[in-house]
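Below: one structure, written as structure tokens.
Let's look at chain A:
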Amino acid sequence: MNQKVFALLLAGLMSSCSAPDDRVRLEVTGSSTIAPLMSEMAKRYESRYPGVRIDIQTGGSSRGIADAASGVADIGMSSRALKDSEKGEVVSYRLAMDGVALVVHADNPVKSLSDEQIVGIYTGAIENWKEVGGREAPINCINRAEGRSELELFQGFFGIAPAAFQPDMIAGENQHGLKTVASDENAIIYLSIGASEYEVLNGTPIKLLPMRGVEASAEMVAAGTFPLSRPLILIVSSESSAPVKRFIDYVLSSEVHDLIRQQSYVPVQ
Partner candidate 1 sequence: MKFETYSSSRESCCDREACAPVLSASDLSLFYGRKAAFRGVNLDIHEGCITALVGPSGCGKSSFLQSLNRLTDLIPACRIEGTVTCCGKDIHEPATDLIALRRRVGLIFQKPSPLPFSIRRNLDFPLREHGFTDRGEREAKMESALRDVCLWDEVKERLDSPATSLSGGQQQRLCIARALALEPQVLLLDEPCSALDPISSGAVEDLIADLRNRFTVVVVTHNLAQARRIADDVAFFWVKENAGRLIEHGPAEAIFSDPENELTRAYIAGLRG
Partner candidate 2 sequence: MDSSGDRWLLWVLRGSAVIAGGVTLLVILFLVAASVPAFQHLGVVRFFTDASWHPAEYAAEGTFNLWPMLVGSLLVTAGAVLIAAPLGVGAAVFCQYYAPGAVAATYRRAIELLAGIPSVVFGFWGLIVLVPMINQWHPPGQSLLAAVLILSLMILPTIAMISDASMAQLPDEYRFSAEALGLTRWATVRGVMLPAAAPGVLTGLILATGRAIGETLAVLMVCGNIVQIPTSAFEPVRTLTANIALEMAYAAGDHRASLFVTGLILTFIVVALVFIVEKINRRFSSLIP
């Protein structure tokens, strides 16, 4: 009786193993900032070219770059520019622009924070919202996990040494941070503007704080006036296959600009 069950199991396995040959599968990994946009673009591409399947995994920009370089993934997504050490055997394409802004709960009365206040909050000098004009409540200061592009950008921009951070929590992906800040009135975090605006449009109770007096929005990023902006790039190995190139050409074309705008990012002209 056992043998029969095994035989069935094996037969099931075999049949699901034998994938049709005409299928093309692209593996995309990396930045969780780009992932939602990529998945929309992929859906449109798949409906246009049946037989193509695009799987998207998140894992952060560095991972996307490393996976594309090592060939684990066909395409890497990065929400920061390549470092010199990473430029070796990969080709990068600029997909869109985004910014990084501070985000708090929608019910937080604080309207803006100066650079000094931000540094104070993240280095532990300021621990109560009262000190920056909010209500009497301890600040739940959320930092991003090691390796996230926002962390590198943020610490570079405000000149905070890695060891000087005094956070109360660590969030990994954008979505993790968004979820935490949406469920805690006293939390503060820095996040992708595109990802955050998209959540605001969908009714998530958060708000973006302006930086150096500039409103944190896709418009300001597009206008080039938002101080903390960054490119969203795609990375492929220099020996990438034809289907990969075709897909890259597609997502760089104006055919997907509506999707990029819908996700509150700024298309590259």
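Basically, a residue touches a chain if its C-beta (ideal position, glycine included) is under 8 Å from a C-beta of that chain, and two chains touch if they have at least 3 such contacts; residues count from 1.
Here is how the candidates were picked: all candidates are chains of the complex that A comes from, given by their letters.
Owing to the predicted nature of the structure, the values given are computational and were not obtained by experimental measurement.
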Exercise. For chain A, which of 1 or 2 is the touching one in this complex?
Worked result: 2
For this session: Note which residues of chain A are touching candidate 2 in the complex, please.
Result: 58-64, 66, 85, 137-138, 140, 145-148, 162-163, 167-170, 172, 183-184, 186
